[in-house]
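Worksheet: one structure, shown below.
The complex appears here minus one protein chain, its other protein chains still in place.
Naming follows writing order (A and B), and every chain is counted from residue 1.
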Amino acid sequence: MSLHELSLRELGEGLRAKKFSSRELTQHYLGRIGRHDPALNSYITVTADRALAQADAADARLAAGQGSALTGIPLAQKDIFCTSGVRTSCGSKMLDKFIAPYDATIVRKLDGAGMVMLGKANMDEFAMGSSNETSFYGPVKNPWDVERVPGGSSGGSVAAVAAGLAPVATATDTGGSIRQPAALTNLTGIKPTYGRVSRYGMIAFASSLDQAGVVARSAEDAAVVLQAMSGFDPLDSTSVERPVDDYVGALGASIRGLRIGLPKEYFAEGLDPGARACIEAAVKVFEGLGASVREVSLPNAPLSVPTYYVVAPAEASSNLARFDGVRYGHRAEGVHTLEELYKRSRGEGFGAEVQRRIMIGTYVLSHGYYDAYYLKAQKVRRLIYDDFRRAFGEVDLILGPTAQSVAIKLGDKSDDPVAMYLNDIYTIAANLAGIPAMSLPAGFHQDLPIGLQLMGNFFDEGRMLNAAHQYQQATDFHKRWPKGFA
Amino acid sequence: MSLSPEQVKQVAHLARLSLPPEKVEPYARQLSNILEMVGQLSGAATDGVQPMAHPLDMVQRLRPDAVSEENRRDAFQAIAPAVENGLYLVPKVIE
Partner (left out) sequence: MSSTTWEAVIGLEVHCQLMTKSKIFSGAATAYGAEPNTQADGVTLGFPGVLPVLNGDALRMAVTFGLAVGAEVAERCVFARKHYFYPDLPKGYQISQFELPIVGKGKLDIELDDGHGGVIHKTIGITRAHMEEDAGKSLHENYSDATGIDLNRAGTPLIEIVSEPDIRTAQEAVAYLKKLHQLVVYLGICDGNMQEGSFRCDANVSVRRKGEPFGTRTETKNVNSFRYVEKAIEFEIDRQIREIESGGEIIQETRLFNPDTGETKSMRVKENSNDYRYFPDPDLLPIVCTPEYIADIRGKLPELPEAKRARFEKDYGLSAYDARTLTSSRELAAYYEAVVKASGAEAKLCANWVATDLLGALNKIGKDIDTSPISSDALAGMLKRIVDKTISGKIAKEVFEAMLAGEGDADTIIKAKGLVQITDESAIVKAIEDVIAKNPGQLAEYRSGKDKLFGFFVGQAMKATQGKANPDVLNRLLKEKLAG
């Protein structure tokens, strides 16, 4: 087996047994990036020198018998996380030259654990997109079919992991940006409970929805990294002061008696029959593992897309007001007035999708419209949240599709914002409610991956990962490789 | 709900986005489509529902009043578009 086919556990064991060094492992990945990434465009910045220095430091720690389960293992960081000394672009021309003088908390934690950052992964501009076509650095291609999108906004993270250009990657999820691309590239991606992972140093899109997580090749890999990323951070007021459960330790437990709910709204029209077949087959697997399955209802789920497209743009329009060309970021040349400086810097620095969302958000917050849009959306958000509260009174996990179908072709929907927004129909509700959710491989339709979504109650990441891991013990979809990248 | 070109210009101004004339109409159309989709919300029964600003039922944590940040002006200003004598420069502001 090649190094890039090994699980994180196997990589850790190999490093500690000195079968290979972190430097060798890192060079292996850097080599693959050099060979394969031109076809995928999954990295915005490759940090080879920094990676090798980190690898050497990891090797020294390992040689001294120190380090954690992750020491010496490479990863890709989504380019939304600030990395001191390395450009953090957020996929935008606005931040093309932005180098933060600080690290995001998760960067600090994963660096501290001894992980080796290979580079910064491509993404939709400011995480706004479902196809990774809005990046200033060009679209990312899906390793399963390079004519197709990898999903978004964490398109670079998933493409890199799916193609073996990183063993694991960080990602963020505001309305499905971890789960939907994971589904479209045959990966396991988890968005934990809001507040579980620090948002400090993660460039904000919609603060009350944004949550960092992981995309990996298995639930087990995801569990290890999520464990290391999670935890209380005094620098983030929305970080939860609560110990992190032992996700890895819980993986092996039996799921006999686990109560799984299928929300009927997630199986209504719009779900592609090919995807439906995969999900139904997966339900059978869970039943075979001893889980009990019943129907539940999330009656307000159909309102999650309109709710999201008020709340998220409103917060985004505010969060992106700081990009004004004064202290950092793109600044238009030859401007003579302050207003010109603002308008041109922002007009030039932001792409079309970002500008659309800023304008929608500005509009829904403006005088005379606030109640009809923003306040109304906040109320419906409560209804969506209450739906989950009720459902979790009856079941332990909720299971449904992650996306309506397989990955679309590049350019298919990029001119039609509303059609693109509807891609997120199954994933958004979890962000609005703040609950943890994940996607895992559930088979193939027309040779393209289909993802299955699990949603859990608040802080039930452990139970969710356990169910996903048990499912992956009974299936091998997650072990398949896209042709040409094995 | 649809947005007129005038409204689009007004919103772009509020958001400080330059808006080339040829983009006003397409934006008006796209934004109107989005608002139409969002308009579904008006049908939801929300009487007596508390607005939800945040998924967490937590209260604000307080930080002790202590100076923990040292002066890192050089690091912050290394990427600034225009600085002089430690000041950020912008075009003359007339009051």
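What we mean here is this: contacts are C-beta pairs under 8 Å (C-beta built on N, C-alpha and C of every residue); 3 or more make two chains touch, one makes a residue touch a chain.
Values in this document were obtained by computation on a predicted structure and should not be read as measured data.
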Option from A:29, A:43 or A:98 whose C-beta touches the chain left out: A:98
In subunit B, positions touching the absent partner: 14, 16, 53-54, 56, 58-69, 71-73, 76-77, 82, 84-95
For subunit A, the residues touching the chain missing from this view: 81-82, 88, 90, 95, 98, 100-102, 104, 199-204, 206-208, 234-238, 314-315, 317-318, 321-324, 326-328, 338, 342, 362, 365-367, 370, 374
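By definition in this document, only the chains that are shown with their structure count from here on.
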Geometric centre distance via CA averages, subunit B-subunit A, whole Å: 23
Contact set on subunit B toward subunit A in their complex: 3, 7-8, 11-19, 27, 30-31, 33-35, 37-42, 44, 46, 49-56, 58, 60-61, 63, 72, 75-76, 78-82, 88, 90-91, 93
Subunit A to subunit B touching residues, read off their complex: 97-99, 101, 194-195, 208, 234, 237-238, 240-241, 300, 302-303, 305-307, 309-310, 317, 321, 324-329, 331, 335-344, 346-348, 350, 355-356, 358-360, 362-364, 366, 372-373, 375-383, 385, 417-418, 421, 432-435
